[in-house]
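With one protein chain held back, the other chains of the complex are shown just where they sit.
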Amino acid sequence: MAIVDITVIPVGTGTPSVSEHVAEIHKVLREYDGKVKYQLTPMSTLIEGDLTLLLEIVQELHEVPFKKGLQRVCTNIRIDDRRDKDNTMDRKLQSVQEKL
Amino acid sequence: MAIVDITVIPVGTGTPSVSEHVAEIHKVLREYDGKVKYQLTPMSTLIEGDLTLLLEIVQELHEVPFKKGLQRVCTNIRIDDRRDKDNTMDRKLQSVQEKL
Amino acid sequence: MAIVDITVIPVGTGTPSVSEHVAEIHKVLREYDGKVKYQLTPMSTLIEGDLTLLLEIVQELHEVPFKKGLQRVCTNIRIDDRRDKDNTMDRKLQSVQEKL
Partner (left out) sequence: MAIVDITVIPVGTGTPSVSEHVAEIHKVLREYDGKVKYQLTPMSTLIEGDLTLLLEIVQELHEVPFKKGLQRVCTNIRIDDRRDKDNTMDRKLQSVQEKL
């Protein structure tokens, strides 16, 4: 199980606002309900699931601003992939909180 | 007001666990209560405040694994800095949620 | 044409050195000679080509440390994708250098 942290930055929009694109991204993610877990944070979107599927979703999310007519998109992704134990978003948070 | 998204990855630990270092980072952040707002996510730590202070804190957090004896640290930072309106973590989340 | 900038960080190696993994990644990339362009920098590996293929390669490169027995890998990716004109590594460098 991998977790992907993604930000999709449209370049050349004419407006400094990006929330419209982020909302659109979350509408796309709803189609994957039951297949992946996802979470909006103030800085990015986190998605948990099978890595091959996650990278397919990454590409689909990266396309979102292009579909709105944008000509350039800079996407930033962090993948955290741990295979010796269950690597879930809940587990990671809990593991830190137990040590605080 | 800027928001910083930071991950501090210790390299050469001998164990794939990093939660101990993340917990330590949040103990350091507690000393800044009242000066910055911060939030733990499953993938990183978000900190909101004055950018000069945020970058000082970034350096302090980056030092945490070295203080535990590690020899190499890879830190990844995203800065989101918007100056035409209040750019807070709450505001950003709300702005997306209103469009969903 | 997209450009991907990738760093693959093995976690829990016991040694702060990662050059062995980076060299292995470049051996994998050689199999794509003629299909993508790639370049090693002191901080990451840049790959230029069709985005769908680039993301397949990203996943393959992310697997490299796991094949060596590692249990956790943190991969960081930046995608730069511009569609109004040819977005190549050479063109980008040239475009900046002309303005210096």
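What to note about this one:
For reference, chains read A, B and C in written order, and residue numbers begin at 1 within each chain.
As a working rule, contacts are C-beta pairs under 8 Å (C-beta built on N, C-alpha and C of every residue); 3 or more make two chains touch, one makes a residue touch a chain.
Since this is a predicted model, take the numbers as computed values, not measurements.
Against the chain not displayed here, chain C makes contact via residues 3, 5, 7, 16-17, 19-20, 22-23, 26-27, 39-44, 46, 48, 76, 78, 80, 82, 84, 89-90, 92-93, 95-100. Residues of chain B that touch the chain left out of view are 11, 51-52, 55, 58-59, 62, 66, 71-84, 87. Summarising the interface, chain A meets the missing chain with residues 7, 9-18, 70-72, 74, 76.
Just so it is clear, only the chains that are shown with their structure count from here on.
Here the CA centre of chain B is 25 Å from the CA centre of chain C. Centroids of chain A and chain C (each the mean of its C-alpha atoms) stand 20 Å apart.
For chain B, the set of residues that touch two or more other chains comprises 7, 16-17, 76.
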